[in-house]
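What you see is the complex with one protein chain gone and the rest in place.
So, chain A:
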């Protein structure tokens, strides 16, 4: 008998024993109706956006709340320019400017729902890197020194300051992982009060199972990378981004 069949048969035989101390013979599943929502974020969408900002700040991230797409567009550009200046100022060598400073690892920018953004970024001088195959050594090597990444999200949760990024198609997982700084653009239409609300909506629409399966990879991210392994001292940017900045904008006004 294969290992699989041996293990399964052993478990079945054990569970059939009448006096087994554990688990209880009658054990019901946790139903959708009874499952609790652990955290809460009451209020309208602006209250939820403010809560998101508060929670993200609490875990050392930063956030802007904007009323229009135009403001969001300007904010993305100015944030990237600010980071560029910070990088160059922090560099100790004389050749303060390097070509890769202007490179930004990103998902296809049409997904950000900010019209005109690619054009304005290019005009300012940023070079948008949209890799097609990161197992290709050349492309892999190229992204190694890119210092900033831009993505949008599948969903964001106000009550914990978290967001979900997917990893399929042109949406490189690396964009939210390998750069030192991650700029995440979140339209209000993707902001939910809680993770449970998002899951309930997906479940209700009958999409949850297929969505999780087809995504290949989903990551729930709550703030910048960190560790307390050095005797409890909090250090940021251990492997993932050291800086996570969210730009939330109201795309629901009309």
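Note that in this section a residue touches a chain if its C-beta (ideal position, glycine included) is under 8 Å from a C-beta of that chain, and two chains touch if they have at least 3 such contacts; residues count from 1.
Definition applied: contacts and distances are computed from a predicted model.
Enquirer: Leaving aside the chains you can see, what is the UniProt protein name of the one that's missing? Options: "Iron-sulfur cluster-binding protein", "Ion-translocating oxidoreductase complex subunit C", "Amino acid ABC transporter permease" or "Pimeloyl-CoA dehydrogenase large subunit".
Expert: Going by its UniProt entry, the chain not pictured is "Iron-sulfur cluster-binding protein".
Enquirer: For the chain left off this view, which of A:45, A:59 or A:120 is in contact with it?
Expert: Candidates A:45, A:59 or A:120; residue touching the omitted chain: A:59.
Enquirer: Give me the chain A residues in contact with the hidden chain, please.
Expert: Against the left-out chain, chain A lists 2-4, 6-8, 10-12, 14-15, 17, 20-25, 27-30, 32, 34-36, 38-39, 55, 59, 131-135, 140, 144, 159-160, 162, 167-174, 177, 195-196, 199-200, 203, 208-209, 212-233, 235-241.
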